[in-house]
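Beneath this line is the structure, given in structure tokens, with notes to follow.
What you see is the complex with one protein chain gone and the rest in place.
Per-chain residue numbering starts at 1, and chain names A, B and C are given in the order in which the chains are listed.
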Amino acid sequence: MSIKFENVNYVYFPGTTMEKKGLDNVSFELLDNSFIALIGHTGSGKSTLMQHFNALLKPSSGTIDIAGYHITSQTGNKNLKKLRKEVGLVFQFPESQLFENTVLDDVKFGPKNFGMSDKEAEAKAKKWLEQVGVSTGVISKSPFELSGGQMRRVAIAGVMVNEPQILCLDEPGAGLDPRAREEMMQIFVNYQKAGHTVILVTHNMDDVAKYADDVLVMEHGKLIKHDKPQKVFENEEWLKKHYLDEPTSSLFASSLKGFRFKENPLTIKELVDGIKENVQGGV
Amino acid sequence: MKTDKNSLQALIFTGLFAAIIYIGIWVLRIPVPAMVGRPFIHFGNTLTAVAILYLGYRNGMIAGIIGLGGFDLLNGYAATSWLTMLEVVVVATVLSLIFKGMNYQDSKKNIIILGIVAGVTKIFTTYCVSIVEALMVGTSLQVAYIGAFVSLPATVINSISTAICTPILYFALKDATRVIMKKAK
Amino acid sequence: MHKDDAVEFQHVKFTYPDTKKAVLKDVNFTVKKGSWTSLIGHNGSGKSTISKLINGLLLPDENSNSKITVLGTPVTAENIWNIREKVGIVFQNPDNQFVGATVGDDVAFGLENRGVPREEMIKTVRNVLSEVGMLEYIDSEPANLSGGQKQRIAIAGILAVEPKIIILDESTSMLDPSGRKQVLKIISELMQKKDLTVISITHDIDEASMADSVIVLNDGEIIDQDPPEKIFNKTSMLKQIGLDIPFTNKLILELNKNGIRVPQNVKTKDELKQYLCQLNLKM
């Protein structure tokens, strides 16, 4: 049950003067239970692509196979609920979707929409609030009373509570302090390890290097690369040409004169190992 | 926010409320079958009623005039937008007077009554507006009456939605505001 | 107050109305004229509160020995409009500080408030827009600008009134990396050219490293102020209060853990590179 895009095109405002290509002939296949990074600079089409994963946008042409659904331009809006349950989308600054009177009720919103009984929904909501690190003390407070970081967690719980097979996140760490970011990433890694697919939209190449199994690179609505991080960050020239940053570690490594690395080190750990080999290897 | 209607924050929020009303007509609409007129329910009227109760008479009225009237002005109903603005004045005045009579007690019962009042007033004003519109294009009075009457059903549906949604939104908004303002004051 | 000081806080305590706990407790620090100072601290530690105290958007709790001085003028209720002539703040959210209907209008806003004659305004607006490289957008509407561009307009709007101090309150946190780089580049160029004092509040370690001096805030208390090299060497303190440490320091830490002892005097990225290269040659 992998995710498969075939020649997907998407056009914003077709047939008007504002017509704009959002996706341009995008094809790829993603393996289940992997951690995928989706990168590309502003306006490259990452969010547009993301909204195709649960059919918020439907391709103008081409086909998508995801979570057992086959989506084309003809797919109707009926019966998409199950798809939305299986593919969870966390938008940028998701705290802006909170609306209920209490944290608990807000997290229950999803499960109840997907047909769960109140009691089940409550149990699930409590479980996931705990998982994302929201203390039980605040679950009957208004979500608007919480700090920014806590609101973010509640909002993410509001999607994870549906336990989607595929979880897509659009820059979940934006605006958070470093510790909160790190904790957040750990939650997603754990979710993936527990047997789900995680797709992360990010500008942070160190996160890509550290967590991703597979990387999609977008530019002007086109998929310009789909490969393992090792391969994506292999060619400095290519990265420069497409205005992509290198992970800090590999940047540092390439500035070390006289060093030889078996493989381009992408993370600090790889870098340290590489340096060790160099300086101790000669002994 | 209600306490100081002239504070910069209150004025800005009035402007944003007007923008929300505009969007309420534009984006949040439900098509309904109707013989004439605009065949959809939109949330502009509801939001205007909420604005009046929430922002007070003056600012609520301004938000409504700009949101509802501005929408008409910019979207092809320019010639009759002044009538829409007048409607807001009437609705705002009626609602505010009754609310004042209730000593601004926003109990559940009172707000539900005000929602219904808003709906009913709207039916009345829309009827008058239809007549004036018809006279504007030159029909005889009798024809104007009939025309206005025929376009009533769509208005009634819109008014029912106003009556239902006003209390729902008012309370939800009030709760949320209380929390935010507590955090931000 | 020393005459080289741009900002001085003496025993400043601040409590928000309707709350009991003070968010700032006895804060003392000075910022040198013409320097770049970074203010770091976790979410909710009181950074924004400090920035609002500097230009009198907030006034400290009544207390005889507490005092805030900006460029020689004490910040009091009578002086706030004078102070605001000299201090400009670029806020976090690019959208929520764009006041004008178009770029030109927005830049002119501060001038309008000061009653500047129109002819002069038109000249100034064009000047400052070209300084931030946005002159060609003078008639654009905010909806057609990226976040980074909006922040550049915000900077132009502040420059227009010729302040002496610019505060960046997480001004780059909602931008993508390229937008962030552009904004910081512009600020550092302007700082040289116009003899500005810059105070940047940030979670971004690279931004903080650009400063001459870093102030560390934790739960409303200043726990350290030093040049960045020194601050970022205090890794255990930073970790403890939940802040990030720069890549170089992380790497040194890891190298030490892995048996490559890096001498204490190696602090910056270049020093580390040099040291490692020497080490490699010796082998």
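Odds and ends about this structure:
In the analysis below, a residue touches a chain if its C-beta (ideal position, glycine included) is under 8 Å from a C-beta of that chain, and two chains touch if they have at least 3 such contacts.
Methods note: contacts and distances are computed from a predicted model.
This figure omits one chain of the complex; the name its UniProt record holds, of "Hydrogenase isoenzymes formation protein HypD", "Peptide/nickel transport system permease protein", "Energy-coupling factor transporter transmembrane protein EcfT" or "Dihydroorotate dehydrogenase B (NAD(+)), electron transfer subunit", is "Energy-coupling factor transporter transmembrane protein EcfT". The chain not shown here makes contact, within the complete complex, with A, B, C.
In the complete assembly, the contact with the undisplayed chain comes from B:S161, out of B:T48, B:N110 or B:S161.
From the options A:F28, A:Y69 or A:F109, the residue with contact to the chain not on display is A:F109. Across the entire complex, the residue among C:Y16, C:F29 or C:F109 in touch with the chain not shown is C:F109.
Take subunit B: the residues that touch the chain left off the picture are 1, 6-20, 22-24, 26-28, 30, 35-37, 41, 43, 47, 59, 62-63, 66-67, 70, 73-76, 78-79, 134, 136-140, 142-143, 146-147, 150, 157, 160-161, 164-165, 168-169, 172-173, 176-177, 180-181, 184. Even with one chain removed from view, subunit C keeps its contact list with that chain: residues 52, 55, 57, 81, 84-85, 87-89, 91, 93, 95-102, 104-105, 108-118, 121-122, 125, 141-144, 146, 157-158, 161. Mapped onto subunit A, the footprint of the missing chain covers residues 12, 18, 20, 51, 54, 56, 77, 81, 84-85, 88-89, 91, 94, 96-99, 109-110, 112-114, 144, 158-159, 162.
To be clear about the criterion, only the chains that are shown with their structure count from here on.
Rounded to a whole number, the gap between the C-alpha centres of subunit A and subunit C is 30 angstrom. Here the CA centre of subunit B is 44 Å from the CA centre of subunit C.
Among all residues of subunit C, none touch two or more other chains. Those residues of subunit B in touch with two or more other chains are numbered 182.
Looking at the complex, you find that subunit A touches subunit B at residues 99, 101, 142, 144-145. Residues 42-44, 92, 146-148, 170, 173-174, 176-179, 203, 205, 242-244, 247, 250-251, 254-255, 258-260, 269, 273, 276-277, 279-281, 283 of subunit C touch subunit A in their complex. Touching subunit C in their complex are the following residues of subunit A: 41-43, 147-149, 174-180, 203, 243, 245, 248-249, 252, 255-259, 268-269, 271-273, 275-276, 278-283.
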